[in-house]
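All protein chains of the complex are present and in place, except for one that has been dropped.
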Amino acid sequence: MEVGLSHFLVVSTALFSLGIYGVVTRKNAVMVLMGIELILNAANINFIAFSRYGNFGLNGQAIALFVIVLAAAEAAIALAIVLNIYKTYNHVNVDEIEDLKE
Amino acid sequence: MNGFPILTLLTFIPILGMIAVLVIPKDKANLAKYIALIATGIQVVLAIVLLSNFNYNAGGIFEQSSFQFIEKFRWIHIKGLSWIGTVKIDYFMGVDGISVPMVLLTAIISFIATLSSWKINKSVKGYFAMFLLLDTGMMGVFVSLDFFLFYVFWELMLLPMYFLIGIWGGPRKEYAAIKFFIYTLFGSVFMLLVMIGLYFSAHETLADGSQVFTFNMLALMDAANYTADGILSPFNPENLRFIAYIALFVGFAIKIPMFPFHTWLPDAHVEAPTPISVILAGVLLKMGTYGILRISYPMFPEITRELMWFIALFGMINIIYGALCALAQKDFKKLIAYSSISHMGYVMLGMASLSTTGINGAVLQMFNHGTITAMLFLIVGVIYDRAHTRGLNDFGGLATQMPVYTGFVTVAFFAAIGLPGLSGWVSEALVFVGSFGVEVIRTLAIISTLGILLGAGYMLWTLQRVFLGNLNEKWKDLKDIDGREYAMLIPLTLIILFLGIYPSALLDVMNTSVNSLVHFLSTNVTNFSISGL
Amino acid sequence: MSELFIINISIAILFLPLLGFAVVILFGKRFPKLYLFEVGIITINLLLSIYVMVVKFSSYINDALVYGFTWIDFGNVPLLGPLNIELGVKIDNVTVIMFFVVNLISMLVHVFSLEYMRGDKRFNRYFAYLGIFTFSMLGIVISHNLLMIYIFWELVGLSSYLLIGFWYEKKSASDAGKKAFIVNRIGDIGFFLGILILFTSYHTLTLDSIFAQIAAGNLPFDSAAWLTATGILIFLGAVGKSAQFPLHVWLPDAMEGPTPVSALIHAATMVAAGVYLVSRIFVMLTADAMLVIAVVGAFTSFMAATIALTQNDIKKVLAYSTVSQLGYMVMSLGVGAYAFALFHLVTHAFFKACLFLGSGSVIHAMHHEQDMRQMGGLRKKMPITYAAFLISTLAISGVPLTSGFLSKDGILAGSLAFGSLTGHWLIPILGFVVALMTAFYMFRLVIMTFHGEPKNQHKFDHAHESPFVMAMPLVILSVLSIFIWYTPLPHSPDAGWFLSSWVKTPHTVVPAELSYDFMISETPVVEDQYSEHAVVHSEKYTEAMHHAHYPAMFLSVFLGGLGILLAFTMYQWKKIDPDKLSNKLSWLYKFSLNKWYLDELYDATFVNPTIYLSKALAWFDNTIVDGIVNGAATVTKFFSAISGWFDTYIVDGFVNATAFFSGFVGIAFRKLQTGKVQTYIVLVVFSVLALIFIISPF
Amino acid sequence: MELYDIIFYLFAAITLLSAFIVVTSKNIVHSAFNLLFTFFGVTGIYVLLGADFIAVVQLLVYIGGILILLLFGVMLTNRITSVDIRTGTVHIIPAVIGIGILWGALTAIIAFKTNWIVKPADSMEPTTVGLGNLLLTDYVLVFELLGILLLIALIGAASIARREFEELKD
Partner (left out) sequence: MDLNGLYESIALIKPEIVISLTLLAIVLFDLILSNSKKLLPFIAATGLAVTLVIQIIELSTTGYAFSPQNATLFYGMLSVDSFGAFFKVIILVSSLLIVYFSAVTDEIKQSFDRLGEYYTLIFGMILGMMFMTSAIDLILIYLSIELLSLSSYVLAGFTKIRQRNNEASLKYIIYGAVSSGMMLFGISLIYGMAGSTNLVELNNFIQSGSINLVTFSIALILIFAGFGFKISVAPFHFWTPDVYEGAPISITAFLSVASKAAGFAVLIRFIRVGFVSYVDSDGFWRLSEVFDWQALLVIISILTMTLGNFSALWQDNLKRMLAYSSIAHAGYMLLGLAVLSNQGAFAILVYFSFYLIMNIGAFFVVMLIANKLGSENIDDYNGLGLKSPFLGVALGLFLVSLTGLPPTAGFIGKLYLFIALVDAKMIIVAVIALLNTVVSLYYYIRVLKKMYLSNPTEDTPEIKTSAMNTIFILILAVPTLVFGLYFAPVVDFAKMCISFFGV
């Protein structure tokens, strides 16, 4: 089978799902952030694949570029917050940070 | 009286009073009482002026020209766009024969309730501010002719009432207050929905010939104003008028309160302070029946006709059920509360007859129940002030200790029982005359007469338990009533006696309007049931 | 004298006692002697009523004086035309006679009470109550309008309530007052329904207008059955007020009131109002209605007589005798002997008032002892009382030369005629049996009280003849129980002015096919609605009466004599031991002594079930209705048992229209809010999935 | 099977396998290093899709920036010397079910059931010039906004990370 759009889509959807899985299941906050990066990467693969196969021009790539930058910014802030959490709680286990609840 | 904004004054004098109460310094809080007394006093005077200038021959109900003391100003006017109609809300007040008795009642009861509030000493300023706000709300409901205005006033009294029960009430005041609030709000949200539905179903033609959607009650009563596809328009084959009617009715029924929506009433009454019970029973309950007469009936004549049996049925249930429940009560106030339920049943029964006698009786009963029950609650208040208990079995032989008081009690009780010569009887009798005269509800009327018997049963039993028999030693030091209490009870007694002997004094006021309403209901049914139902 | 003047005087007579009431009740506390004002007013009233009677009989004997006004005007009612409610007075012969009777007895009772009630702490109020009673009673008498009758009807109920419960410190007294009012209300509901039927059909409540419409063939709801029903319903009012079976139970209890009150209200006047009411609507009674009335009357009179046989309380005996006599009157109306009913009403008023006042005198003398078994031999100590009492007893027993003989004989003759004409023989039979029993128990009363030896020596020693103000009314009343005031011929009441010129049977307005044929006169009716009708009994009935007259007279005299003899045999001469007899007929005796167990029966069937029902309903209201409306508070409570926290929430004032729902939903929602962000995301994932499956067009 | 395909499968396998390890490995450091491979695999995919510039940026930013940042994060939030830097897992069952369904649905629908617009691709050319033009014309607003976003992120991150002794002393 010749590699086509759907192959890339299989990869991206799998990556997307794995990302969410990572976010949901990992206790460590840094690991959660890794999951988020996977999600963004999945979306980026989509943009670039669609842009390539649909011949939509470079827009998709430009968007991917923005997303990468954004991911970096987000990661920076997120890590800062995680560090802060670590300072306060001495651990970064997301599931144990649950003082705010019903 | 031309141009003198008497209705506005009647409605907003209490608000002025409220502002005055709010600005007086804290250490002169007692001044609030006098301000409230003056405000309500002015109201009484204005109400009497209103009555004396009232033209008895103008029907009102559905035509603006025969309403009196009309004040109609543009309040909200938002020009429309292509997709949104012009929003026009008028400040529209006016009275006819049905509202004048209610205005009078509100003024009198408010004044007397102010007197009865004299011993309030917890946050006096707050109390009277709330009280006067409540007064405005009540008065406003009875004089509004614009549905929107009506609704605003209707809701306006919820909050003051909540606080008045909740802050100055008895041990379970919070429960009672919230229950009152929730129930009433529950009812009024349906009213809101119906109001909006009606708004979209009828046009009013303005002076410049343009047609706009309207909250004008009188416009909503005219079948010709309804659009072809309005959701509550009789011309729309898929209209929802039936459901709307029931929703609206439930909204009013909760206020009456009609079985099975009545359970807030005993709680509210028991917990409320005396003056608030007086207001509640004297005026607030009337809003429900007034609303039905003013809004449900003329706007939905065909469904009213269809459902009259059910209205009468619920009236009957109220009468019998309330009376039976009253029979079992051990708390004086609760007993009166249930008796209120029973007595409001007569109003419903009378209204359901859709006949002149019946509706006259119903409106008169509204007034009479207002005065009589107010008096009953004052009576309970008098004894509660002194003995700090309301248990019917805690007393006995008070007639010996407090003979004058017992005299007033006897008048009030027998008025409630429906003794001829006192006002309650006239209205009850008219209600029965009216309802018996209509074949569909005749059976219900006959069953309802049991209420007369049961009423005598619980009232006399109460009289016996509390006032007759040997004096309980515990109450040897109870004082008979004092001057202030005389001032509260004597006017009510006189009204009860006067209307018992000469009911025409009030019946003549309302009769033309009632006839007009009956006429409207009998002729407009066909206009309103063009299609659909 | 112009008609208007007479009417005005009559209205003044009506309102003067009300004035007395108002003045005494309002200022009685400040002026302890104010009762004299009331006594004065009632005396003036009596004089005025005598004056009115004289004028009426001399100038307007055949005319009714009518005055009416619109009370409530409904204007031009849609679909109906003009509608109003009128009130009005009608002064006819019966009215003025009743005026006289009521005022006379009222005045005598006032006077009697001056002594009898002396020292009571609510002396003034007592007289005030008498005043309002007199007012209400006169109101019934003068009304020309069913609604107005009903108004005063209820007002006498009120005054009766107040007076029975006058000594309200006694629970039995306040109980009795309550019972009287409520039992009367049952009858009043019937009366009221009758009024409703009439108003609905005729849009008027003025009697003559109603009669005119019926006469014109205009039946209520176009149905003969409704006409009958109307008659019976209005009669139901009379059943209550005149203590007819099954609503008679209040009257014996009403004896808890002061004895003069019993004399005035519960013997002479108020209880007769029922009879008066039936006489007012007599012309619209159908045959069926009349039969019902006759049967009820006969049965009541029989039942009450049987109970009276065994009672030991002097006032109870008199009370049952009153019930029995009222039954007579009702029966009399039922059998068509209209005039005799009214005649008996008047004669009975005098002798029964005398009997009650006499018993009051005795009770007063015996220091409020009412048990006859404690009395005896009083005739020596109280000769005047004894004499008056004896005359009245003879009258009630129907001994010739007394008024009672005249009226009772007429009633019995009427019933006999009715029996012969219709075949309902049971009614006259009951009538005669009652005559026997009446004589027996009345003499039992007299013998036990006045004859023989004193049973309670101590009380006997302190007994004394009553003072003048008490004795005088007794004498006047006993004198009025002699035949001479009513007829010159002691054997023929028809010869008397009362029956020959004052009171005449009106012509029935009921359509011929609904009425007994003997009620229809062959002579044409004078079409003037305000005039007094001529005697309109058909020749047939007159003839039957005529035939029945002598047999009835002899039979009644014989039976009366037999009764008296029996009483003397048992109680005076002690030839038959009553105790043995009662032991022998133990169940009968107990049945009678316990008043046929009717009170118990009513308690078991009506009163208690109502109380239980009300309690059940109150419970239902508190728990179920409130519960359902509150969103199944019970379920919420169940919930609260699971979680105490929940409970505090509810107690905290949070039971509300959706407590259960909101509790459930709230908890469900709150369970989701775990505080773990990853849980949230899992939920979001599931939500997205759910939304995809819901919204996407698969 | 052409070379292109083989390379694709290779990169796809690297990406997904390493990503799988990232989200399942108990050891955080393993995860972090596998993330490197994931990013690398994605880079390869970008190259296959003709996005040369993006691929480079991916390398620079993700591997050179974000990954290092994350590793710092790992280091700073774990006392490597004393504690086993392992992490637990939560919500395994609901996650497997929910995300399994999601994955299945997405893959089935997006990858196989949808007829995407596929036009004959142009030959692969360098994209840098084109992207540069695009960024300063069509996407100039986004570009500028992104600048502000980065400024905000900078300030925000700094603001958070700054130790506030005075504040903590309270």
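The chains carry the letters A, B, C and D, assigned in the order they are written, with residues numbered from 1 in each.
Assume contacts are C-beta pairs under 8 Å (C-beta built on N, C-alpha and C of every residue); 3 or more make two chains touch, one makes a residue touch a chain.
Source: prediction; values computed, not measured.
What shown chains come into contact with the chain that's not displayed?
The chain that is not shown is in contact with A, B, C, D.
For the chain left out of this view, which of B:F111, B:F142 or B:F190 touches it?
Only one of B:F111, B:F142 or B:F190 touches the chain omitted from view, namely B:F190.
When the complex is taken as a whole, what residues of chain C touch the one chain not shown?
653-654, 656-658, 662, 665-666, 669-670, 672-673, 675, 677-681, 683-684, 687-688, 691-692, 694-698
Mind pulling the chain A residues that touch the left-out chain?
12, 16, 19-20, 23, 29, 32-33, 36, 39-40, 42-44, 46-47, 49-51, 54, 56, 59-60, 63, 66-67, 70, 73-74, 77-78, 81-82, 84-85, 88-89, 94, 97-102
In the full complex, which residues of chain D touch the absent chain?
These residues touch the chain not displayed: 105-106, 109-110, 113-117, 137-142, 145-146, 148-149, 151-153, 155-160, 162, 164, 166-168, 170.
Here is the rule we use: only the chains that are shown with their structure count from here on.
What's the distance between the Cα centroids of chain B and chain C, rounded to whole Å?
The separation of the two C-alpha centroids amounts to 37 Å.
Any chance you could list the residues of chain B touching two or more other chains?
none
Hunt down the residues of chain D that sit against at least two other chains at once, touch-wise.
Those would be 90-91, 94-95, 99, 102.
Could you list each pair of chains that touch, in label order?
All touching pairs, sorted by chain label, are A-C, A-D, B-C, C-D.
Under the stated contact criterion, what part of chain A meets chain D in this complex?
2-11, 13-22, 24-31, 33-35, 37-38, 41, 44-45, 48-50, 52-55, 57-59, 61-62, 64-66, 68-77, 79-84, 86, 91-93, 95
Show me the residue ranges of chain C that touch chain B in the complex, using the header's touch definition.
Where chain C meets chain B, its residues are 25, 29, 71-80, 83, 147, 150-155, 158, 161, 165, 168-169, 171, 174-175, 177-178, 181-182, 185-186, 188-189, 192-193, 196-197, 199-200, 610-611, 613-615, 617-619, 621, 625-626, 628-630, 652-657.
Which of the residues in chain C end up touching chain D in this complex?
Contact set of chain C toward chain D: 676, 678-679, 682, 685-686, 688-689, 692.
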